[in-house]
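What follows is a structure written as structure tokens; I'll ask about it next.
Apart from one protein chain that is not included, each protein chain of the complex appears where it belongs.
Going in written order, the chains are labelled A and B, and every chain counts its residues from 1.
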Amino acid sequence: MLYDLIPHIINGLALGLLFALLALGFMLIIGVMEVINLAHGSLFALGAYIALVVMTPDGGLPFAFMQPYYDLPVIPRYIIALIVGPIVVGVVGMGLEICLRRTYGKDPLYGLLLTFGAAMVLEEGIREIWGSSEYALPIPRGISGGFIAGDLIYSNYRIYAAIFSAAMIGVLWVFLNKTPYGAVIKAGAHDSEMVRALGYNLKRLRLYVFAFGAALAAIAGIIMAPIWGIRPVVGVDAVVPAFVVIVLGGVGSFWGSVSAGILVGLVVGLTAAFLTDWSLLSMYLLLLAVVTFRARGLAGKASVLEA
Amino acid sequence: MQAMEYDKKQTAAWITPPMLIAFAVFATLPLWIETVGLYEYLAVEVLIWVIFAMGFNLLLGYGGLPSFGHGAFFGIGAYAFGLAQFNVWANLWFCLAAAIFVTAVIGGIAALFLSHRRGIYFALMTIAVGQIFYFIASKWTTVTGGEDGMLNIKRLPVDFGLVEFSIKSNVGLYYLTFGLFVVVTLLLWRLTNSPYGRVLRAMKQNETRVAFIGYSPRLYKWSVFTLSCAIAGLAGGLFAMAQEGAYINIMSLQWSGTIVLIVLIGGGFVSFWGPLLGVIFYFVSRDVLGAYTDTWLLWFGLIFMGLVMFKPDGLAGIWRDYIGGRKAKSEQSGNPATVASGR
Partner (left out) sequence: MAVFEAQHLHKRFGDQVVLEEINLSFEAGQLSGIMGPNGAGKTTCFNVLTGRYKPNRGKVVFEGKDITGLSPEAVVRKGISRSFQIMNLFDDYTALDNVVVALPQVRKRGFDVLHALDGHSETQDRASEILRRVGLAGREGANAKAMSYGERRALEIGVALATEPRILFVDEPTAGLGTEATAQLADLIRELKRSTTIVMIEHDMRFLFGLADQISVIHWGQVIAQGTPEELRGNKWVQRSNLGGLA
């Protein structure tokens, strides 16, 4: 019985690590800008669409002149997508941050509303450009398909997604903890005065951190694309788990978010195995239960969220 | 000058000039809506959403409690109306009362989980609560009809004992809605001008201090949430009749967010009438922009972003600034004595 669960656990783990990756970008933005970025899911979706354009002419864009490029093998195109996607979405994130500047210092609700509007604009923009139908992102052969071990089938892609996300989380941790840039970001997360005192330009820091958070969302979007498919509404499907992970894990806690992400992924993955229809509900019930008993999540500190 | 701002002074009046204007406009709306190129059903829709939005603003604008799950309660009201009609007693008043009661009870239970939350945590929890109801409604197909919706909800006749009116026509339904709108407006007006309203607004400004002058913030949050759910239930019941069915999509996160957006665009933070302006703006833009482009929501979203950035007090705020500006101008050019005594 337990043995039969292994593929589901791997699926849940892949999902959970992706949620964690998404949530960490979300949390960086909360930490430095004190803004709940409701457009985070839309940036996630946009990342997947950009990858689609980079990888195939199916994206529906009139890029026929790029045909020689589309004739390249899948692997280089996939790697280019993983680079171009986050950059484009990062630039969009910068644009959003510039809009957000007008809400700093006001009720955090205004930042929330502005990003809600941005989510609406991004989603409708995606619909306008790519239509409402679903696309599939081609992936290199090495990570597609599955294999059989014992009498169970494992998906190669899920294992790849789990490893890739775990690696990204690791890189992010090193970046935040072992580099001077990380130190500044963490200072900003605690105290914007401190950033100024350290002699950094807070305005620029916010711009880059937002872009960075958006880029992380794009990466998560590209990795998730083969699992969820590429649809305009995928943004909402993504932003909600990111919320749940943040609230569960506690704002400001790196490992809190990672463990909450894995927890959410496992709960969703395992519920999906037995009660397919109810898997997303389990996530909300988990949230309700944890927040009812632990107001600040598993490892949270007091934060702007309570203002 | 303060015409479009929450009144500094609370009034004992039941009826005020802006209220009379609103009543007059809506009372005559079916007579002229088609001459301005719109249609009767839109009037019904607008008025139902006005009821919903005004009840919601009690929570958002007065209580400072941003709920991103309120669409769920609108939907619950619609389902409750349908279920009461099919299974209990197909009487209009009974079914509306059932919609209000059921929504208030469910809202009251949800509020138990929400009433000790603050700020954005409150918002996040309302998202969770709204989504839970959304999923239950979408999966419990034997009761709600799931994605297909609950069909064939009837527009029940308005029964006054001796006389009975049919509301099968949109105009008939409109006037029923109008009557309820008047009642809801009067009650909300009194409520916002009562000690209760005063405490709500105090809580929005400083919840800690409210507790330290002897009020229980939990109790006030719980009661205002439940009350605004009850009003959402009434609007939902009416909407079920308008659509002749109850559908899941209004319970989604998008719609719950949209009602927040509507109320803020209108200026619910600064004016009692903000939600009304917001609803009119939303539905008229939908029809006017929608006539030109399929992606009207894109443009609407851009307008909304612009408002949050440049005019965060919404339409009511723009009106207030405009009137304030004109007054300042006339005072400048006018008698200096009036300038001195103006304040």
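In this text, a residue touches a chain if its C-beta (ideal position, glycine included) is under 8 Å from a C-beta of that chain, and two chains touch if they have at least 3 such contacts.
What you see is a predicted model; the values in this text were computed from it and never measured.
Looking at the complete complex, one finds that the omitted chain is in touch with B. When the missing chain is restored to the complex, the residue among B:F212, B:Y292 or B:F310 that touches it is B:F212. When the omitted chain is restored, the residue from B:N57, B:S115, B:T177 or B:N193 that touches it is B:N193. Listed by residue number, the positions of chain B touching the unshown chain are 8-12, 187, 190-191, 193-199, 201-202, 205-206, 208-209, 211-217, 220, 223.
Heads up, the rule we're going with is that only the chains that are shown with their structure count from here on.
For the pair chain A and chain B, the distance between C-alpha centroids works out to 33 Å. Partner chain B is touched in their complex by these residues of chain A: 36, 38, 99, 102-103, 106, 108-110, 112-114, 116-118, 120-121, 124-125, 127-128, 236, 240, 243-244, 247, 277-278, 280-281, 284-285, 287-288, 291-292, 295, 304-307. Residue ranges on chain B touching chain A, taken from their complex, read 66, 113, 116-121, 123-125, 127-129, 131-132, 135-136, 139, 253-254, 257, 260-261, 264, 294-295, 297-298, 300-302, 304-305, 308-310, 312.
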